[in-house]
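Take a look at the structure below.
Here is chain A:
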Amino acid sequence: MKRRAPACAHAIGVWWGAPDAARYLVSSDFRRDHTTMFLKTALLVLRKDVAIEIRSYEILATTLFFAVGCVLVFAFALVKEGQAPPDAAAAILWIALLFAGTLALGRTFERERYGETIRALLLAPASRPALYVGKLLGILCLLGLTEMLLVPLVALLFSAPLLGHLNLLLPLLVCGTIGFAAVGTLFAAMLMRARTRDVMLPILLYPITIPVIIAGVRGTSALLASPPDEPTAMMWLAILVSFDVVFVTLSLWTFEPLMME
Partner candidate 1 sequence: MMRQLTRLIGVLAVSLVMAAPALVLAQQPPSEPQGEFLPIDQLPPAEQLPAAPLLVAAYAFAWLAVFFYLWTVWRRLNKVEAEMLVLQKRQSRQREG
Partner candidate 2 sequence: MRNLFLPLTVVTAAMFAYAPVAIAGAPYESTMLLIQKIFYFHVPAWMAMYAGIAVCGISSVIYLFKGRPAADRLAVSAAELIVLFGAIGLVTGPLWGRKAWGVWWQWDARLTMALLLELVFVAYLLVRAYGGPGSDKLAAAVGLFGLAVSPFVYVSVNIWRTIHPLNTVVPTLQPGMRGPFWFCALAFLMLFALLLNLRVYLATEQTRLDELYLAEEDSAA
């Protein structure tokens, strides 16, 4: 409701024949102010989440160690006579990221639910998509830190030359994480009130993000091949980028009607 007030004021101004208001509405200044407001809100939500997290590092620490545990489980399951199967490193990296990301998503929104802050967030005169972007940025930061731990760890445990291909590996990881987190943040936000939220999130998220997994793992293993197959990796990167564009747009578009309840 409060969002509509400025538009109403502008509409009344226009009706009363205030040319300034009308000119403002169609100007690029309006668009710029609107965008600034949007970014400011998103960054504010991000700052809030980071501030809470810095006090105890609860989600970060537990997510990191879960990811490490995940990698170790896969290592013990797959390594035979000291050797892992050929493409295991790429697969394990992305699977560990997937599992850790799912848990992190659940727990970030659990915190909102537990503190009952979600109603305050929704009542604030902020555009809903900006709230979504703020949450998304928080998850991206968390998963980024997880990746910073996972990549060297996987490279070490599986003797995979991951660190030598960072010029393409980083874009793959960034785009893959954005795609996964974009869909995950939307679903996790919507599932906050459901009793079955813990298991429902993976059920919804995994089928839809399987193209991300395929592209990420295939792209990474193309980089790990000898000689590294950069064109293939770039093709998978292109697929990831288009996935990101489509699904971030869709999520921004549907966050508003979904959170209306």
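We take it that a contact is a pair of C-beta atoms (placed from the backbone, for glycine too) under 8 Å apart; a residue touches a chain by one contact, two chains touch by 3 or more; residues count from 1.
Behind the choice of candidates: all candidates are chains of the complex that A comes from, given by their letters.
The structure presented is a predicted model; accordingly, all values stated were derived computationally and were not measured.
Undergrad: Which of the candidates 1 or 2 touches chain A in this complex?
TA: Considering all copies, chain A is touched by candidate 2.
Undergrad: In the complex formed with candidate 2, which residues of chain A make contact?
TA: 183, 186-187, 190-191, 193-197, 200, 203-204, 206-208, 210-211, 214-215, 218, 235, 239, 242-243, 246-247, 250, 254, 257-258, 260-261
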